[in-house]
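The other protein chains are all here in position, but one chain of the complex has been omitted.
As written, the chains take the letters A, B, C and D, and residue 1 is the first residue of each chain.
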Amino acid sequence: MIKVKDLHKSFGKNEVLTDITTEIDAQEVVCVIGPSGSGKSTFLRCLNRLEDITLGEVLIDGVNIADPKTDINAIRQDVGMVFQHFNLFPHKTVRDNVMLAPHKLKGESTREVRDRSLNLLEKVGLADKADAYPSSLSGGQKQRVAIARALAMNPKVMLFDEPTSALDPELVGDVLAVMKDLANEGMTMVVVTHEMGFAKEVGDRVFFMDEGRMVEEGTPTQVFDDTTHERTREFLSKIL
Amino acid sequence: MIKVKDLHKSFGKNEVLTDITTEIDAQEVVCVIGPSGSGKSTFLRCLNRLEDITLGEVLIDGVNIADPKTDINAIRQDVGMVFQHFNLFPHKTVRDNVMLAPHKLKGESTREVRDRSLNLLEKVGLADKADAYPSSLSGGQKQRVAIARALAMNPKVMLFDEPTSALDPELVGDVLAVMKDLANEGMTMVVVTHEMGFAKEVGDRVFFMDEGRMVEEGTPTQVFDDTTHERTREFLSKIL
Amino acid sequence: MNLSPEAFVEVTPYLLTGLWYTLIITIIGVLIGCVIGTIFGIMRLSTNWFIKTVASIYVEVVRGTPLLAQIFFIHFGIPALFNFNFDALITAFGVIALNSGAYLAEIVRGGVQSVDKGQLEAGRSLGLNGRQTMRHIIWPQAVKIMIPPFGNQFIISLKDTSLLSAIAVTELMYQGQTYASITFASFETYLMVCVFYLLITIPASILLRFTERRLDHS
Amino acid sequence: MNLSPEAFVEVTPYLLTGLWYTLIITIIGVLIGCVIGTIFGIMRLSTNWFIKTVASIYVEVVRGTPLLAQIFFIHFGIPALFNFNFDALITAFGVIALNSGAYLAEIVRGGVQSVDKGQLEAGRSLGLNGRQTMRHIIWPQAVKIMIPPFGNQFIISLKDTSLLSAIAVTELMYQGQTYASITFASFETYLMVCVFYLLITIPASILLRFTERRLDHS
Partner (left out) sequence: ACGTDDTEGDADDADVNGDDTDDVEAEDEEGADDEDEEAVEDDGDENGGDGSVEGETFTVATDNNFVPFAFTDLETDELTGFDIELMNAIADEVGFEIDYEPVDFAASLSGIQSGSYDAAINAMSITEEREETVDFSDPYYFDAGIILAVADGNDEIQSLEDAEEQGATVSTRQGSTSQEYLEDNVDGIEIEAFPEITEAYEAVIGGHVDAVLYDEPNVAYHTEDLADGQMVTVGETLLADDYGIGMPQDHELVEPVNEALETLKENGTYDDIFEDYFGERPEGT
């Protein structure tokens, strides 16, 4: 599904990702953890080329997205992304947020897209908010709309960048529940998160990053309970 | 130490605190929990009259601070406050942040204040940052400076409004450690927090607020494990 | 002190004529300025070095010189060299359009840039291309941000038309000057001129503040 | 096309004299404007209804009328009524001070208001009174915020001095007009006038942007 080979990413002279090589299989749920500034977001954003790739290859379903000849807009339709701060379109209703991309990109008829949007909103428990504007929603609701919006393009992979860290603690649960459902349905997911509970329960694998390197990858049990890496242990001792 | 009698607080027509009566003893550590918008911050801010009190009494060491005749500036010197977003003075060095109030208000000599500031910064583990500006500090360091600043006036009570919720998870520990020390030294503390671990370990009592009312107060065990209130149980189920 | 109250009344019809010109010049000038501003504002956002530089030079030169100098250069300087001339009213429209265009270009640029970067990322990561993202996501939000500074520029341009009196355009200020030069009732005349401007600018800025607040809330 | 290259050279000494006046008037005018702006800006922040209204009227009237109308009102209107006269240079300083003062009042008010409310709360909760908090905490931060808009106002006022040519103050624009009316080399003259303004405004705005960036980083 996703292959990353010798990925390097620099901002100016500052190398933020160093030599990352890994593979993520279809239907796998990967959680990425690591201290602030370790490059988790940058890694995720390289997977749909929201950040230009400095060096190395990223293959999605066999297509090298680092290649400038690749039609990145086509690839991105297969790669949904959910942001920490939701990034809903404030000038559009919830339904229009979800409908926009399929309508403009897939040339589907309005009726068709409309129905699918409503289904998706039902799935995230917000069918009744279809005509509301984002500003009237709580953070948790916003994030669930953002997930529905990303799903509207029928992506093969979903990327989540700290989807719950901007939420009030009581609103986190609803969002995680939606993500759990998604994982159970077999969606391939890469999730940057500090929610260890989620990682343990849903994650197939955990990546631990530090200073732009992939320090360790393994099952949640391997990483959380039996790590042999000093840096991982130090990090976990602080956040658990 | 602190007595609150029939406290009401409205913003315009919106009643945010309804009929709150409670007492906090010297050396007690009280943790305030509750859903977002329930009035926790407003309650805390009424304790040093950062919010005008609409109705009722708040007595600190027997002085009614709701009385307009009270010299609120004198009272505030006895009530330290720590904010979610630190609110350090960005144009002053760490040392000057700590020194400002004692220097201007207690008329102490610069030498004296200087020494005490350094002691306080040592206590929060930041003596080496005395000459740095706040912008060069991490969130956790900023919050520790903010605590040192509040302590510089030798307050009798310390109020904390979600002191760790704006921090990266790995930086939370250092701040909580400082607060723990403070509690062990016998400081009277009122802490709005979502850190249940802290509340259980350090708190003498827990207040649960909802919709502007004090729904329940009791020891951490009573509230967290044996609550009889439906609303409390619902809230706890979401955040734990 | 020799106030002549009848001057206040007498000057009014003159000023009303002037006000009409002032409004027409401002409205047409600023409308053309909007077109210019949109084009140059988007040019300044371009990644193409040349396009960006051209737009920057226009904006910086206009913003770096006094409007009065621009008026004289256009109305007297250019005809003197190239031996053609145009009506003062054409200069009036042109100079207000050119001048407000440069300021509006900055407003357009600022508006687009102040749309949260996350919006662009959200659009692009859905698979929309740059143009689609601009059109459906960035631009509608940017326009909303631009409304208050646009209103502000309108008020500024309205006041700016007063400088056209120097080239005998019969707007409000010019009409006042004419009346004052006939009657020497300078105090009464210029007081009324100020009142007439305030009659437009004060309601306009109240409306503007109201709009701003409404936009803030939504 | 009959460009006379020697006009570019010939006009320069005249314009240098004018530039000198332009700079002096701008600097002194804006300095006095700073004092006025600080006073009225703080008055607008007052909780006293009367003080606030007085300041608001001053600011709104000045900002709602064209500078040219203000110049004519002060230079011709007031002396006509009260039978006293002052030197055009006095009007020049006065009108630039009064005008920039109103805009600077808004800058002062905006600067103070844009200091994070948490700063006030932090100061007050330490036990500092309102005045102490203002002086030691809010004001130093507000001043820093004010620097870029202040610089911007300086550039605006510099361009505004060109309107003083209407009352025969020998600043840059006036010198240009005089030379152009003598030689009729209007194109060359007004081009050079624009160049002279740009020689001041462009470096000033580059310096301003640089300062702004430096302030942003600190």
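Operating definition for what follows: contacts are C-beta pairs under 8 Å (C-beta built on N, C-alpha and C of every residue); 3 or more make two chains touch, one makes a residue touch a chain.
In this text, all values refer to a predicted model and were calculated from it rather than measured experimentally.
S.K.: The chain left out touches which of the shown chains?
M.R.: Within the full complex, the chain not displayed touches C, D.
S.K.: Pick from C:76, C:93 or C:150: which residue touches the chain that isn't shown?
M.R.: Of these options, the touching residue for the absent chain is C:76.
S.K.: In the whole complex, not just what's shown, which of C:59, C:180, C:194 or C:208 touches the removed chain?
M.R.: Checking each option in C:59, C:180, C:194 or C:208, the one touching the absent chain turns out to be C:180.
S.K.: May I ask you to list the residues on subunit C that touch the chain which is not drawn?
M.R.: Touch set of subunit C with respect to the missing chain: 72, 75-76, 79-80, 83-88, 165-168, 174, 177-178, 180-182, 184, 186.
S.K.: Residues on subunit D that touch the omitted chain in the whole complex?
M.R.: These residues of subunit D touch the chain that is not shown: 13-14, 17, 75-76, 79-80, 83-85, 87-88, 166-168, 170, 175, 177-184, 186.
Here is the rule we go by: only the chains that are shown with their structure count from here on.
S.K.: Spell out the chains that contact subunit C while also contacting subunit D.
M.R.: Under the touch definition, subunit C and subunit D have no mutual neighbours whatsoever.
S.K.: Taking each chain's centre as the mean of its C-alpha atoms, which one ends up farthest from the centre of subunit B?
M.R.: Chain C.
S.K.: Where the CA atoms of subunit B average out and where those of subunit C average out, how many Å apart are those spots?
M.R.: 52
S.K.: Taking the touch definition from the header, please name the shape of the chain graph: line, ring, star, complete or other.
M.R.: ring
S.K.: According to the definition already given, which pairs of chains are in contact?
M.R.: By the stated definition, chains touch in these pairs: A-B, A-C, B-D, C-D.
S.K.: Quick check on the complex: what are the subunit D residues that touch subunit B?
M.R.: Touch residues, subunit D against subunit B: 116, 118-119, 121-129, 132, 136-137, 140-141, 144, 218.
S.K.: So in the complex, which bits of subunit C are touching subunit D?
M.R.: 1-3, 60-61, 63-70, 72-73, 76-83, 155, 159-160, 162-163, 165-166, 173, 176-177, 180, 184-191, 193-194, 197-198, 201-202, 205
S.K.: Within the complex, which stretch of subunit A touches subunit C?
M.R.: 48, 50, 73-77, 79-81, 83, 85, 87-91, 100-101, 104-105, 135, 146, 149-150, 153
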